[in-house]
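Please read through the structure below; I'll follow up with questions.
Only one protein chain is missing; all other protein chains are in place.
Note that the chains take the letters A, B, C, D and E in the order they are written out, and that residue 1 is the start of every chain.
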Amino acid sequence: MKTSHSLSFSKLGCIKGGRQLFKNVDCTLEAGNWLHVAGANGVGKTSLLRMVCGLAPIESGHIFWNGLPIQTQSENFRHDLCYLGHLNALQESMTVDENLAFTSALGGMTPDRLKTQEVLTQFGLRGRGKQLVRHLSQGQKRRVALSRLVLSPAKLWVLDEPYVAMDEAGIGLLANLIADHLSKGGMAVLTSHQRVAIGQIPAQMLELQAQ
Amino acid sequence: MKTSHSLSFSKLGCIKGGRQLFKNVDCTLEAGNWLHVAGANGVGKTSLLRMVCGLAPIESGHIFWNGLPIQTQSENFRHDLCYLGHLNALQESMTVDENLAFTSALGGMTPDRLKTQEVLTQFGLRGRGKQLVRHLSQGQKRRVALSRLVLSPAKLWVLDEPYVAMDEAGIGLLANLIADHLSKGGMAVLTSHQRVAIGQIPAQMLELQAQ
Amino acid sequence: MSTSLKPMALGYVLLAVLRREVSLGMRQKGEVLTPLVFFVVIASLFPLGVGPESALLLRMAPGVLWVSALLAAMLSLQRMFATDYADGSLEQMALSTTPLALLVLAKALAHFVLAGLPLVFMAPVLGLQFGLDTRALGILMLSLLLGTPTLSLIGSIGAALTLGVRGAGVLLSLLILPLYIPVLIFGAGAVEADAAGLSIGGHLSLMAALLVLSLFFSPLATAAALRISLE
Amino acid sequence: MSTSLKPMALGYVLLAVLRREVSLGMRQKGEVLTPLVFFVVIASLFPLGVGPESALLLRMAPGVLWVSALLAAMLSLQRMFATDYADGSLEQMALSTTPLALLVLAKALAHFVLAGLPLVFMAPVLGLQFGLDTRALGILMLSLLLGTPTLSLIGSIGAALTLGVRGAGVLLSLLILPLYIPVLIFGAGAVEADAAGLSIGGHLSLMAALLVLSLFFSPLATAAALRISLE
Amino acid sequence: MKTRVIHWFKFASPQNFYYLAGKMWPWFAGLATVLALAGLWISFFVAPIDAQQGQGYRIIFVHVPASQMSMFIYLVMAGWAGFGLAFNTRLSGMMASALAPTGALFAFLSLVTGALWGKPMWGAWWVWDARLTSELILLFLYLGFLALQASIDDPRRADKACAILALVGAVNVPIIYFSVKWWNTLHQGASVSMKGASMATPMLMGMLIMVLAFWMYTIAITLVRVRSIILDRERHTDWVKHAVA
C-alpha cells in the first residue's frame, strides 16, 4: 500500500462568466503539509477548491493526485478525499445521529454508535445526538459537519472556510484536529479569511490575486 | 421629532426545546452605542437577536424601544429596525441591482440608480450590478446583503455574525460603516466570534453564559 | 420619513412588488410559458388515457379543461413565496413598514398575470381539440377569466401555510384543492349549463362573488399565515 | 480499507440510502399521505367537473384514474433531490466512493415506495367510486404496480435536470409528462382492453419492458444530469 | 492517432466554424429562395387539381415538408447533443440549441397546417389520430428542450443538460410513436387514412422541391443562429473582438 501522497497543480486556470479568475497556478503539496488558499472575496478560492474535488470541470491546466490527473482516477481519488464546502450537507429534518450514520454509510462504513458518540463529545455536542439539526445553532451545525472529518478515512481534506460560525474553542479544536491529521501523514487544503495556526506546522500559502 | 432612541431588555429569558438558554438578561443601549452579544456556540445569541426583532416571541421579560414594549408599537419599531441574519435575504436568480431595488422598495423608497451604484462601489462590487447573485462568491453575497444597511434609514441595526465570509478589507469596511452609523446617533446590536473594533467606540458587552 | 406610509406610497410599493414579480417571471422566458404548456400537456393526457372517441371527449371537455387549468395554475403556486422565504427576503417583507397583506395581494395578482391569464387565452385552442364550438369556447374563456384570479388568491393562502414544510408541493395541493372546488363547479358548470341550453347568469355571478370575497379575505389570511411560517 | 467497494458494500449503501429516504419521508407524516390524498382529491375533481352521469364516469374511469395517479406521483418528484442539493448533501454523494447512479437508483426506488406504492393500494377504492368491477380493479392495481416504478425512474431524470432552476416544479412536469405518455397509454389501455374483452398480455409485457429499460438507463442519465447540475 | 483527433476537434472549433458558417449560409439561403419559388410555382400552377380533395390538397406542399423537417431536426439535434456529451466539444451544444427553435416552429407549422387541412377534409380541426398526437408530443419535447435551455443561466451547463434531455427524448420518440399508434388503432378502426389520392408526378415533384427548400432554409437559418450563439458564448475571447471590430 502506498503511504505517501501528493497533490499538485500545474498551470491551473479558471474562467467564470468570461472573466479570468486566476491562471498558471502551480503548487505541490506533500503528505503532512497543509495549503492555505488565501485571497480577497471573489478571487476564486471556492472555485479552485471545487476543481480540486472534481466538482467543477478543469478548464485549463491539470491537477495531479499521486502524480496522475484526477480525472483519470476519479474513484480512487474520491476515496482519498473529504470535502467540506460552504454548505454543511446536513439534512435539517433529520437528527444529528441520523445524519452521521448516513455520512458513514455513504463512505461504505457501518455506522458505529460508540464512535459517533465519542466524536460528538469531542465536538462539544454531547447528548445532542437525538436533536434535529434544524434546532441546532449555526456553530453547532458547523461542528456536526466537521465531525465528518473524524469519521472519514480520507487522506486529503479540502475545507472551504471551516472556521465560519465557530467560537474560539471550536476553532482551536478544529486546528488540533487538522494538526493531528497532518501528523499522521494526511494533507489539508483550506481557505479562510482568518489566519489560524495549525499546531507547529507552517502553512504553505497560495495567495490568489485578482487578475 | 424624537432624536434620541434607546433599546433595553429587562429580565429577558429564553427557553428552547425545554432548555433554559439564558434568563434575567438586563441591559440598556443608548443612541450612539453598540452592543456586542458574545458567547459560545449555541448559547442563544441568535435566539436573542430574533426576539429583539420581533421574529421570535418573547417568553419571559420585556424588550423596550424608546421605553415602550416592542410588541405594542410593532409598526413604529419595524420602521426603526434593520436586521441582517445568518441568511442573506438575496434572491439567487435575480441580479444584484434587482435585489437592491427590491430592498429599497420594501422600505417604501424609490430605488435610486446612482445611490445603488455608489453603494456597490463602496462595497467593492463595482460593475457587478448586472450579475446574478447565484454567481457571486460567498463574501460578495454577504457584501450585497450588508449594503442594505446603507440604503436603509433605520436607527437600530441588528446584525447576526456580519463578518462571516468577509475578507479583512471587508471587515474593516463594515466596522467603519457601523462607526459612521453610531456617530450619527444610530445604534447596533451584533453578534460575532471575532472581536472587531468599531472606530473608537467601546463595545457594550453582553456575554451570554451557558446555563 | 414619516412613520406610517401614505396611501400613494402604498400604491407604489404594490406596484414595485408587482413589477418585481412579473420581471422575475419574465426573466426565465419559460416562466410564463410553462404553466401554459403544462395546461396543454395535461389536457392532452386525458384523451390519451381515455381514448380517442370524440363523442366522449366532447362530453368531458369542460370538466377536463377546467381541471387542467386549475392544476396548471396550482402547480406554479408553490414558488409564490418559496424563494423569498429561503433567502430571507420574506423576513424583510414582514419587517417592512408596508402592510404585509398588501405585499401579498400584489404577489397574488402577479401570479394571476403570469399563470392565470395565459391559460384564459390558451383554453380555446384546447377546446378546439376536444371539439367544442365557438359559443362554448367563449363561455369557457369567460369562466376562466372570472375564476383564475380567485384561484391565485385562494392559492396564496396555501402557499403561505406550507412554507418551509418538507413536501410543500403536495401538501399545498392538498390544502387548496378542496377550496378550489366551488370555483371548479361553477366554472365547468357554466360551460355545461350553456351546452344544455340553460342560463349561465347564476354561475357567473356566483363566481364573481367568490372573486370579491377572496380579494378581500385571502390577503389577510395569507399575511397571517406568513407570519406564522416565519416564527 | 480497500480502494473499491465490494458488491456487498454497494448493496449496503443502497439500503442505507433507501432507509434514509424512507425515514425522511415518514418523518413528516404528511409525506406518504399527501400524494395519496392528492390522488384522491384530483380523481374526485372529475365527477365534480364532468357531472354525475355514471355511464360516462365508468367509461372515463381508467383514464382519469391513471392520469390522476401520474400527476400525484409527479408532484412529489421535485423534492427528490432538491433538499439534498440545497444543503450540500448532493455534493457529498457525488464525491462519495459509491457510484452516483446507484445512489440515484436508491432514491428513485424510495420515491416509488413513498409515492407510487400507496397509490397502487388506494386505486381500488377510487375505482369503486367510479363503478369499476372487481376484475377491472385488479387490473388497474396490476398496471399501476408495473407502471409507477417507471414513473419514478423517468421522473428522476427530470428532477435532476431541473435542479436549482427557478420554477423547477412546472418545468419538471413539462419535461417528463411527454415521456410518461407510453406508460399512461399502456396502463390505462390495459384496463380498457380488458373491459372490452381483449387480452391484456401485450399491454402488461410492454409495461414490463418499459420498466426494465428505464431501470437500466434512467439512473445513468440521472447521475449525469446531477453532475451537470452540481458544476 | 492522437494528432488526428486533435486535428479533428480543431476543425470543429467555434472560431473556425464561425467563419465557415459565415461563408456558407448565403449559399443555402439563396438555394432555399430559388427552390421555394420553384416549388411554389409548381404547387399553384403546375400541379393539377386533386380528384377527391379539390384545390384544398395544395396544403400538402407546406404541410409535408414542415412535418418531415420537424422530425428530422429532432434527430439531428439529438445527434449533435450526443456527440457533444461524448467528446465534450463546445460547438455541438451550440448547434443543438441553434436547431431547436426551428424544429419547434416546424412542429408548430405541421400542427397548424394539418389542422387547417383537417377542417375541410375531416370536418374537424383535430382528431386524436396517432400521427397527429405524436406530432403534438414532439412539439412538447421541443418546448421542454427550449424551456430547459432558457432556465439554466450558465450556457455550458445548459448545453449539457439539454443534451441529456434530447438523448432521452430521442430514445423515447419511437416508443411514443408506437404506443400512440397502438392506442389509437385499438379503439377505432382505420377511420381516417392520411394517404391522399395516388400522387400525380407534378405533385410529387412539387412536394420534393418544397422539401428541399425547407432543408436549405433550415440549414441557412441554423448557420446564422449558430453564428450569433458563437459570438455570444465566446465574447470574451480575442478573436471575437477582432471579428466584430
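Just so it is clear, a residue touches a chain if its C-beta (ideal position, glycine included) is under 8 Å from a C-beta of that chain, and two chains touch if they have at least 3 such contacts.
Here is the rule we use: contacts and distances are computed from a predicted model.
Among the names given as "Heme exporter protein D", "NADH-quinone oxidoreductase subunit J", "ABC-type transporter, integral membrane subunit" or "Sodium-dependent bicarbonate transport family permease", UniProt records the absent chain under the name "Heme exporter protein D".
Among E:21, E:105 or E:141, only E:105 touches the chain that is left out of the view.
Listed residues E:58, E:90 or E:160: the one in touch with the omitted chain is E:58.
Panel shows chain E; residues 44-45, 48-49, 54-56, 58-59, 62-63, 66, 101-102, 105, 108-109, 112-113, 116-117, 119-120, 217, 221, 224-225, 227-228, 231-232, 235, 240-241, 244 of it touch the chain omitted from the view.
Going forward, only the chains that are shown with their structure count from here on.
Between C-E and B-C, more C-beta contact pairs join the chains of B-C. For the pair chain D and chain E, the distance between C-alpha centroids works out to 32 Å. For this pair, chain B with chain D, the centres built from the Cα atoms lie 45 Å apart.
In chain D, the residues that touch at least two other chains are 24, 27-28, 83, 86, 165-167, 171, 174, 177-178, 181, 185, 192, 231.
Residue positions 86, 93 of chain A each touch two or more of the other chains. On the chain E side of its complex with chain C, the touching residues are 115, 124-129, 133, 136, 140, 143, 146-148, 150-151, 180, 183-184, 186-188.
On the side of chain C, the complex with chain E involves touching residues 28-30, 33-34, 37, 40-41, 44, 47-48, 51-54, 57, 128-129, 131.
Note for the complex: chain D touches chain A at residues 1, 3-5, 9, 12-13, 16-17, 20, 23-24, 27-28, 83-84, 86-89, 91-98, 103, 230-231.
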